[in-house]
Each structure stands twice: as C-alpha cells, then as structure tokens.
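First the structure, then my questions, so here it is.
Yeah, one chain of the complex is gone here, protein chain that is, but the others are all in their spots.
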Amino acid sequence: MKRSILLTADPIDEPALTAGRSVSATAGAVVCFTGCVRNREAERPLVALEYEAFPAMAIRQFERLLVQAEERWPLESVDVVHRTGLVRAGEASVWIRVVSSHRAEALAACGWILDEMKRVVPIWKRPIWEPVANP
Amino acid sequence: MKRSILLTADPIDEPALTAGRSVSATAGAVVCFTGCVRNREAERPLVALEYEAFPAMAIRQFERLLVQAEERWPLESVDVVHRTGLVRAGEASVWIRVVSSHRAEALAACGWILDEMKRVVPIWKRPIWEPVANP
Amino acid sequence: MNRESMTITVQFWSYFRELAGIHGGDFEVVPGGTVSDLLDAVSLRHPDLAPMRPCALVAVGVEYAFPEQVLQPGDEVSLFPPVQGG
Partner (left out) sequence: MNRESMTITVQFWSYFRELAGIHGGDFEVVPGGTVSDLLDAVSLRHPDLAPMRPCALVAVGVEYAFPEQVLQPGDEVSLFPPVQGG
C-alpha cells in the first residue's frame, strides 16, 4: 500500500491534492474526507483553532494507523494531511484520501482512521474565541 | 439541504468540483466519493463501460434518495454526478459529495446513497471487453 | 383506443430492448387494468422478455410501479432489468 503523511502549517489545497491523485486501473473507489473548523464550539463563536502537534510522534502514530488499516481492509493507498498552527473557521484542518477496489472498504477505512486519529495521534487544539464586545 | 444532481456524458472534473465546494462555517465534514471503472471484471480485461440512463427517472430517483438521506442524517448538502455513455477504465463514473456537521453522518450518508443508487436509480452498464488476440 | 380498452405506451431499457428487438410499443389494456395485466400483454407479444418478468422493474412515468397498480389512459410505462449504476 502506498501512503503519505504530511503535517503542514500551510492551507490544505484540496483541488491540487485531488488533481494529483493516482488510482491504478484496478482500484474502483476513492474516498476523500475533509474536516473543517466550524465557527462555533458549544454555542460559542469561534475565530480559529490553534493546532499543536508533537510532530515526530504524530507521523509515527499515523504510520501505525495506516499499517493497521491495511491489515484490516484491502487498500491501495492512504494519504493524510493535517494542519498545524492557526486554522481559521471554515478552513480545512485535516484531509484524508483512501483508495480501494471497493467502496465499502474505502468508507470503512476512512472512518476508522479518523476515529483512531482522535484517540492516538498527538495533536491538540486550542480554541480562539471571538472577542466579546464590551457593553 | 442544498442538492445537485447531474447526468453527463463529459468526464467528471474532480479538481473543479472540489474547488467549487461551498461549506458553511457550521459544517465540519466533507466526504467525497469517486467511483472509477476498473480495468478487469471477473478476471477479464475491460476497456470501458457503456452507461445507459433513463434520464428523467434517474434524476427523480436520485432526488428521492437525497430527500430520504436528509430525513435520516443532518446534512448540509449533497452533490451527485453520474456519467453516461462510454467511460474508459480508470475514469470516474460516479462522484458524490456529502457535507454535514459531523464525520460519522457524512460517511454513513455517502455509503447509504451509493448502496441505494445501485438499487433504484435506472442506470445500466454494459462491459466493453478487450479484444482477444487471434492466435 | 376503443371503449373496451385503453392504450398504454411501453418503453424498454437496457438489454430488455435488445431482447425485444424494439424500443417499445403501444399495448391495449382493459379499462381498470393493472401493471400486471400490461406485463401479460408484453410477454405475449415479446416471448423473449417473458422469462425476465421475475426480475423486471416497472415504472409509470418516473416512479416505480407495483404489479397491482391500476393504469390510467396515457400512462407511459418503462420496463427494465435490475439497475447497475455506479
């Protein structure tokens, strides 16, 4: 299985990533997931999330996840991009692409990687709230 | 919920579709599924699939599916593109994007729409096999 | 169309069209006749389609129809094999 993992402070360029996909003629299903920062958290207006990663360990733990995903499902490739630093509301913080020969496997693997990522990959976020106007 | 449904004989321009997405600041999860024609079917080399649709009914049945999906999951938008005519091996035959506030809903809705599409949307395909070389 | 029958236009799709050797046709059904009655008439005229009846899907206009559904004059019926999109 091909895999790539990128932690980056730059915006995630989804069209470029989409244009750059390579799918072998035997792989029928491509699932892309984009997670965006919402403008509210628990009803409170949010300007951005500040992501902090422990980079070497984050890469290592993503690698372990992708190896485990490959053991569970027949995957052709998985690509992961995760932002670090300030990510404004509406911007993408995470992007995952899974290529497999069948849709069910691609969807299941994508959901599993997202769930596990939130359990083991050392990345943290801190909310930047909208300033409250003084009366 | 916003929705769009397109049947087209033109190639599916995934980067353009990706660039054209609009996600409200309250929607955190975007799932894109691309289904590509594989170069083999039951071990036999395949050149292309020829898709035939009953267009008015296909659009109507897709609409029903999207309405049902909206009743099951809180979705912000669903966009569907399905090819008609000749689709060569490696090309995309179907593309679906689901936007929701949470990843689990977006992934579940995407899988469900694909499953139901294959059950009720009047589109058929005919394999164009690789010519067998005469000895 | 006379007082004892109504004309229903039927269209075949996918390999049903090839099996029938024609895109469709007009069929006469008694007033109050059902989708099932129409399929009897289709099977009679197109014996190569008859074996497909258990797997055939039927639509009236752009909606799926059930065998016991009563047809109305002017209904446009479509007959096709299981769908295979994606």
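Going by the order they are written in, the chains are A, B and C; count residues from 1 in each one.
The definition used in the following text is that a contact is a pair of C-beta atoms (placed from the backbone, for glycine too) under 8 Å apart; a residue touches a chain by one contact, two chains touch by 3 or more.
Bear in mind the structure is a predicted one, so any value in this text is a computation, not a measurement.
Taking the full assembly into account, the omitted chain touches A. The residue touching the chain not shown here, chosen from A:60, A:88 or A:102, is A:60.
Hidden from this view is one chain, which touches chain A at 35, 51-54, 56-61, 82, 93-94, 114, 117-126.
Here is the rule we go by: only the chains that are shown with their structure count from here on.
In a view that ignores chain B, the other chains are joined by touching into A | C.
Note: centroid distance chain A to chain B, computed from Cα atoms, is 22 Å. A straight line joining the Cα centres of chain B and chain C is 28 Å long.
Each of the following residues of chain A touches two or more other chains: 103. Shared interface positions of chain C, defined as residues touching 2 or more other chains, are 86.
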